[in-house]
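Chains shown are a subset, placed as in the full complex.
Order as written gives the chain letters A and B; numbering starts at 1 within each chain.
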Amino acid sequence: MRRYAGITTAGLALAALVGICIGSALYTFDFAEGTSYLSNDPKACVNCHIMRDQYDGWQKASHHANATCNDCHVPQDLVGKYYTKAEHGWRHSKGFTLQNFHEPIRITPESLAIVNNNCVRCHESLTSEITSHADPVRGLVNCTQCHSRVGHGPRN
Amino acid sequence: QNINQRKTEAKQTAFKLIDVFETTVDPKQWGKNFPRQYDSYLRTVDTQRTRHGGSEAFQKLDTDPHLKAIFDGYAFAIDYREERGHAYMLSDQRETERVTKKVQPGACVHCHASNTLAYRKLGVEKGAGGTIEMPFASKEGQAQLFKGFEEMCKMKFDEATKLVEHPVACIDCHDPDTMHLRVTKPGFINGIRALAKSSDPVPHLPSIERWRKGDRSKDYEPNVEATRQEMRSMACGQCHVEYYFKGEGKLVTYPWMNGLKVEQAEKYYNDVGFSDWTHARSGAKVLKAQHPEFEMWSQGIHARSGVACADCHMPYIREGAIKVSDHHTRSPLLNISRACQTCHSYSEEEISSRVAAIQDRTKKLLDASEQAVVDLIGALEQAKKDGMTDEQLLPVQKMQRAAQWRCDFVNAENSMGFHAPQEAARILGESIDLARQGQIELLKMQSGKTPMKPTASAK
């Protein structure tokens, strides 16, 4: 109960912060730094109970020891990182506050591209041969087409 | 994505030991740059049997005695074997009694050899413009290819086969400059274009759906428009398809003008009035189906889920610090851990039993369907002996044709139903219905009763 109440408060606080941001129509890094959303601690994500399944899944999946949420879900170049965080922070908070998102939660194609780039980032040398002949137009076969379980285990 | 590509392209050049060109047919040369792929490619000489497949070239006519009756009067009743690895495709074709005892055209070479260069050379010889050094995708390159293709199809097999010397090779699937996948078989390029023009839904081939929404003034171009994942199936669809030799020119043609399903191909053959042979016992004008793997895969849940031939038949294999595509194309059941387990988290044993359950159901219905077709053939044979004319028998012969086509479509498809389990069963159910209705109609004719109207589903 206590934890649950705590989460709700955090969520509301975050939502309120986001609200202020709309007010000023500006995403600032100040806002960003100011919320736990931007830390690399997986707990920051699971603060939101809606991320609970993914958190549980991640704990059981093969990458628990190798990668945290942000290693996979956020681009690792600085600009991209903070842009993505701001954009996600906004969208997720909005979703959480309004409760108007599609359930079950679905990764967006943009987010999936970020994830795939992160797979390659860590596994670059192993996959160099299969990525090197990638057709510039056709691109890569998504790693997650075959390895969709590495982050969160099987869906079922 | 772009970042990764740039980084890794650097790597590639580092390993590039020799240059390969459109004129480099010998895989050994390519293998100098890509020894891992080459080594596994060579392993297609291996022979290992699975329950319904594998790579041991046993005589199907012995293991399945119904086939002799079904193919009576046709070359397939002489010699019909389980297919094996790519390494054998050229020699198996040259040695089959279907070739040594019957006359075959140069068309056969289309799928049993590396012929990209052979076609182009022949094309140039026969008056297509340009030189064979010109890019494959150039207007001239394509004109040469198609010219040579047309010319070779109508040659005699014995002469045509002298123009080639390797089984399918790197150059047939890869661009020598970039190593990108490509399709090079003219029969496939024609076929997929015809398919694009049809209205058969192809959710598993999104680039075709996209092309259809465009202005359609230019032909669909697989080498430009298909996604990488689609190419990982089209590369195989070049050859693993139903085909026939069209007209006097014996042009290798895929019957996809109405779509990929069994009854759509049938409609095409009926419309153009084609049959492979006249059945020796029944007098029916019948069809032989050939390895419609691409078509059957297209009806299955894997295709629909974006799973390509290469995912299962050429899974990635880790070699030391690097993973590469296993070029030892073979039964995935010999390689379950790589072929299936990345996507399906069950034990190897469990995965084989799932496949076995599917294949056993198919086999059971297939046996029933073959039996029904053989019974109908027997009944027709007897009716002829009893003095009925081909004219009288025509409606029933047509039912044999339809029943046999469906039975054979599943039988000739090499996965024993796995590529599309329910579709395979549906086809066999229809085959049984048609064959048995044929017998009924015949008995009614013989006993002077009015023949029944075949039901809608079995028209």
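Simple rule for what comes next: a residue touches a chain if its C-beta (ideal position, glycine included) is under 8 Å from a C-beta of that chain, and two chains touch if they have at least 3 such contacts.
A quick note: this is a predicted structure, and the numbers were derived from the prediction, not measured.
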item	value
Assembly formula (labels as shown, counts from the whole structure file)	A x1, B x2
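The rule is short, and it goes like this: only the chains that are shown with their structure count from here on.
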item	value
Residues on chain A engaged by chain B in the complex (per definition of touch)	113, 116-117, 120-121, 124-141, 145-149, 154
Chain A-touching residues of chain B, taken from the complex the two chains share	1-5, 7-9, 11-12, 36, 178-181, 224, 226-229, 231-232, 306, 311, 316, 318, 321-325, 342-343, 345
